[in-house]
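Every protein chain but one is kept in place in this view of the complex.
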Amino acid sequence: MTFYITTLLVYAAVDIIACIALNMQFGVSGLVNFGFILFQAAGAYTAAVLSLPPQSANGGFQQYVLGLQLPFPLPWIAGAIAGGVVAIPIGLVVLRKLRGDYQAIALLVISIIANIVITNARPFLNGAAGVSLVPPPLADQIGVEAVNTYEYQYFYVVISLLCVGLVLFAANRIANSPYGRSLRAMRENEVAAAALGKNLLAQKLTMFIVGGVMGGLSGAILVGFIGLWAPAGWLYPETIVLFAAIIVGGRGNNWGAILGAILVPVGFFEATRFLPNFGQPGLIPAFQWVAIGSLILGFLWFRPKGVFPERRRTFPNPSAG
Amino acid sequence: MSLYAAAFGFGLVSLAVIAVGAVGFTMQFGITNLINLAYGDIMITSAFAAYFLNHAGVSIWIALLVGAATGAIFSFLLNRFIYAPFQRKGTPLIGMVIVSLAIGIMTSNLLLAFVGSDNVSYHQNPGSTVHLAGIILTTEQLLLIGVAVVLMLAIHALLRYTRLGKAMRATAANATLARNCGIPTGRVIDAVWLITGALCGMAGTIAAMNSDSFAVANGSGFLITILAAAVLGGAGQPYGAMLGAVIIGELTELSAAVISPEYKAVVAFSVLVVVMVLRPQGLLAKFGAMAAAG
Partner (left out) sequence: MPADLGPLLTATDVHRHFEGMHAVDGVSIEVLPGRLTGLIGPNGAGKSTFLAVLAGTLPASEGSIVFDGEEISPLPAFRRARRGLVRTFQLPSEFAQLTVLENLLAAAPKNRGDSVVGALLGRRYWGADEDALVERARGLLGRFRMIEKENQYAGDLSGGQKRLVEIMRALMLEPRLLLLDEPMAGVHPSIVGEIASYLESLRDEGLTILMVEHQLAIVERLCDPVIVMAQGKVIGRGPLVELRRQREVVDAYLVG
């Protein structure tokens, strides 16, 4: 039973970080990043190929680049950086000349292209099969049996939650600062923001990278836990789940992002796991998606601001005298 | 050399299929300002509607009409009950994109629940093969090209010569002004969704006819190819969509001959991204995805 709880907590941590990242991009800055899952994937693949031994190991059944077998926490740090690095060329291409809805589509399409290319270019990241047998953090140091104990699970939960804390700290500092205000102004009316001296491209690119770093970290945490990562696991609807989480939880509000992460990817998908299997295989996932779609529509209609709307910011009155 | 001629021939069928879909999609955007990301899913749903009829013994050509009707009714109802109400509510453009994406995912998954994820194919008779200057096509493929040409001419005639077509163009240019001039824009928009929905359903069915087999998962591939053609030609421009279809259709088939068939989709998608970045307004557009100021 405890394994279930610790697993749930790690998944929750991953989803919370991803939702906070997307909230920074979409909720606060107004960037509709329909390709977000690509950043999580970049972090996951990077952490994986840096933790894995060279590809000849394990009988050489996988083909992938690098394979440096680096110790924890280097793969996680690299995963976060990879998310940010991937954001740069994509951001430079997409954020400069396109209006909002075209940006969204271009980002969606780019994430799909990346998925197809990686699926077909086997030597790069082992194609459709993906990379597996990824050593969990500290596996080389403490041995294989130690990884399967409760203590290790608790350890994993703790380091995941530490990452959540770090990301939340950074996200709150950004959102509640004058910079956050400039981002929100850009979100509200970008032409007016530019007319008041805001460098829109710099702001968009920066938040693209910041969200990318956070997304990459979430991927590193996830791949360290489940040990494998394949293209089928990061198709474009995954991004939609995160958007649903933010719309439900509350756009622009980091606590809303956390609530949304708990309600939607964690709570919702976990809850439906307990339903008895009926109909053909694959029926339940199909209904899950229908429900996610209904959730999005329902909230956009009845409560577009989400459960926790963005807080009204007030300023303390100057003290008398 | 004959490899390229054959690829060129496949490109002709490809572009015919894409053109029908792209014109419908771009007209939806041009007249109602909606990027209907559920388009591909409606296409595949219509293809399956035709499939059930076809496997009940009906000729594929009749089933094709049913596919068109499915697309028309589905799209009309979708606008009536979802898109228009959200638009009236004042949902911003980006919200509408999310709405259409949600609808698309729900549609394809409902379809998945009903028909399963397996590949299926139509009972159809490809007819004899025709060889012409290195191009190798079956009679059925030639018929598909013919259907597409007829549809394109019909749309051209609609837009140019009929009152409805003129009303559509006026609504596309400026809906408020059109309404003030007495044009019943509500009814025009209903007609747009019926007609473009029919094109959507037809496109899905003929795309399925042109494949060895198809499944629910093909829907998103359809969407992006059509998006590529529509954006390339200029969003909202039907003639641009036709031009875009020609380019994308030939480009994907020729590149499949050169590189490898798996990358066909990548070529189409990359063209889309490149076009969006280099010339977002497309080849023919007057209005389009213009740069944000600042």
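Residue numbering begins at 1 within each chain, and the chains themselves are lettered A and B in the order written.
Going forward, a residue touches a chain if its C-beta (ideal position, glycine included) is under 8 Å from a C-beta of that chain, and two chains touch if they have at least 3 such contacts.
Since the model is a prediction, treat every value here as computed from it, not as a measurement.
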(request) From the listed residues A:L200, A:A230 or A:A286, report the one that touches the chain absent from this view. (result) A:L200
(request) Against the chain that's been left off, what residues of subunit A make contact? List them. (result) 170, 173-174, 177-182, 184-185, 188-189, 191-200, 206, 210, 252, 310, 312-315, 318
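Throughout what follows, only the chains that are shown with their structure count from here on.
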(request) Quick one: which bits of subunit A touch subunit B in the complex? Just the residue numbers, please. (result) 32, 34, 93-94, 96-102, 104-106, 109-110, 112-113, 116-117, 120, 190-191, 193-195, 198-200, 236-237, 240, 243-244, 247, 279-280, 282-283, 285-287, 289-290, 292-294, 296-297, 300-301, 304
(request) Enumerate the contact residues on subunit B facing subunit A in the complex. (result) 35, 37, 82, 86, 89, 91, 93-95, 97-99, 101-103, 105-106, 109-110, 112-113, 116-117, 220, 224, 227, 231, 260, 262-263, 265-266, 269-270, 272-273, 276-277, 280, 289-294
